[in-house]
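A single protein chain has been removed from this complex, and every other one stays in its place.
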Amino acid sequence: MRAYVAYVGQRFLILLATIILAMTIVFLLPRLVPGDPMGAIMAKLSSVGAGRGNEALIRDYMERFGLNKPVWQQYIDYLVQLAQGNLGYSIANFPAKVSDLIFTALPWTVGLLLVTTVLSWLIGSVLGAVVGWRESKSVTIRAVVVLALVAYTTPYYILAILLLFAFAFLVPIFPLAGAYEVGTKPEFTFAFTVDVLRHAALPAMSIILVSLGWWFLSMRSLMISIKGEDYILWAEAKGLFPRRILWRYGFRNALLPQATGLALSLGYLVGGALVTEVIFGYPGIGWLIFSSIKGLDYPVIQGSVMLIIISVALVNFAMDLIYPFIDPRIRQAQTG
Amino acid sequence: MALAAKDIITEETPSAAPPGYSTLILQNRKIVFGGILFLLILGTALAGALMIDPKLRRSGSITRKLPPHAAAVLGTTSLGQSVAAQMTEAVPNSIQVGLIAALLGTVIGSLLGFVSGYFGGWVDAVLRVVIDVFLAVPVLLFLVLIAALVRGVTVQHMAIIIGLFAWSWPARAIRSQTLSLKTRPFVDVARISGMSGFDIITRELVPQMLPWLGANFVNAFIVAILAEAGLSILGLGPQREMTLGMMIYWSLSYGSILQNMWWWWLTPVVTLMLLFLALYLIHLGFDEVSNPRLRTQV
Partner (left out) sequence: MTPLLQARDVTKIFKGGLGDRAATVALKNFTLALDAEQPTIIAVVGESGSGKTTMGRMLLGLERPTTGEILYRGKNLLRLAREEAKQFRIEVQAIFQDPFGVYNSFYRVDHVLTVPIEKFGLAHNANESRAMIERALKAVGLKPEDTLGRYPNQLSGGQRQRIMIARALLLRPKVIIADEPVSMIDASLRESILKNLLQLKQEFGISIIYITHDLTTAYQISDSIIVLYRGEVVEQGGVELVNDPQHPYTKLLISSIPVPDPNRPWGEDEEWSQSAHAERTV
């Protein structure tokens, strides 16, 4: 048990460090980058639509950035604001709050990522396990392996562009952009759900295909190496059914490194998903960032980036908490 | 003083010298094939730069929206630029980004990884947290922040920004490799031979890891080109210069897919894929050279 606590403490430290780092970088960057981006932001602010609310916006920013105060004071103020969940106002869509914009976009990104990650991880791992276990050198298997290699080495956005071309233009079965038909309102009806799925199909497919290749390949090579391990040979000697050995011993033991890979790839995955959203005009965080970049809406970029970094860190931390229950070595240390 | 002759044992010995790295690399089909492909892509672009009038890169220099034809072998854009002329600028620029960023990332990563892994102690404890943090963070987002602030980035800016965030994977990989290598007996021998920690890292560990560092470098190269294109597609690329990412950005912005101007978007996409294929093959090859057991697996 003490081992677990020490381990959790260490992972918590990393979580904390990540969050502090993210907040600090977001705070420092505009002040460090040459060319006075802060001045540019202020200028942009002053030019935002005449009259109503304009002054409130500027006041808010003067307060937020408190440019006349010493830097440490600015930093503390900033942290206090963040702690209150206050991310400020959007410049391009004033008087919309940054947090409101983010929370409108967030469900689309989370939904897309969650479904695609779980699906690709499951399908890839199971396929990889079966193929790795067989160790067959047949033409089909070789072709599958090469295909997986190609999928895995293809960047998300390239696959996205190709899919867009193939299934939205050449053979237009799926819509070109958006998350649902323009004009309809998000509601829980059958028709709307189908519409959402149709719109999500291409972005989801491009993410799944790329990550699927990776999970497949890593599970396959894990399986190949696990096959030679003592406990497998022992299980075979005991006369267990091969299929039982595959799932009970092989698959289980490969799951931990496979799960570790999942956690490590999350950051990469999120980055990839953001770009994919842009290509499909999918109204998630990636699209929000994209349009904010076009509108020089720095507060929104800042808020989105911070939110994503912190969420990814939290998910990683949650996974870290679970590992010991999958990893027999750590489990032993707890009970024994 | 010497032992008597009868004590000199002459055993039979394996005779062949182990092949050096250069031989292993030149004999590796993946590296050779990947290398040739890479040079072909770069060579074509450089040769094209000599043959194609650079003026054709400017908008309005040629009739708009033409499919490939004699005057523009890869067609023209909605803005009246020759795609082929753009490619002669984009390919070297993208490769330049990859090269500079990978160099930065590998050098910083090696420094941190070797120091952390070899010296251990509190330095390692601190560095490990730092490395873990940067591993967990979607680095692309930091790049977004910076690129959003630095308006008018150049190709070199992109390279440096990407490189400054490209060290976490190499650092982690080199650290764990160092941890396992430093327990090898030859490190003990080096220590009792008067080598300092710095000596051991540079003269004992680095040579052992050369192909492996090569694999890391190529990997960082791939990641950097990927990041450049990703940032560009998000609209954060160098607006006044051409890279493969910027070509995709412009072609998407002008709806080239919907307008069936396949030559516009397909050219940079295919080139990127070929570039990845080349680099990935080289990466796999270096992996094999550094760990011969891998060869049987794929």
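For clarity, chains are labelled A and B in written order, and residue numbers in each chain start from 1.
Following the convention adopted for this analysis, a contact is a pair of C-beta atoms (placed from the backbone, for glycine too) under 8 Å apart; a residue touches a chain by one contact, two chains touch by 3 or more.
Since the model is a prediction, treat every value here as computed from it, not as a measurement.
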Selected from B:I41, B:V153, B:A190 or B:A229 as touching the chain missing from the view: B:A190
Chain B residues that touch the omitted chain in the full complex: 1-3, 7-18, 184-186, 188-195, 199, 204, 207-208, 210
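What we mean here is this: only the chains that are shown with their structure count from here on.
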Whole-Å gap separating chain A and chain B, where each centre is the average of the chain's CA atoms: 23
Complex interface listing, chain A residues touching chain B: 13-14, 17-18, 21-22, 25-26, 29-30, 33-35, 37, 40, 145, 153-155, 157-158, 161-162, 164-165, 168-169, 176, 221, 224, 264, 266-268, 270-272, 274-275, 278-279, 286, 289-290, 292-294, 298, 301-302, 305, 308-309, 312-313, 316
In the complex with chain A, residue positions of chain B that touch it: 129-130, 132-133, 135-142, 144-146, 148-151, 226, 229-230, 233-236, 248, 252, 257-258, 260, 262, 265, 269, 272-273, 276-277, 280, 297-298
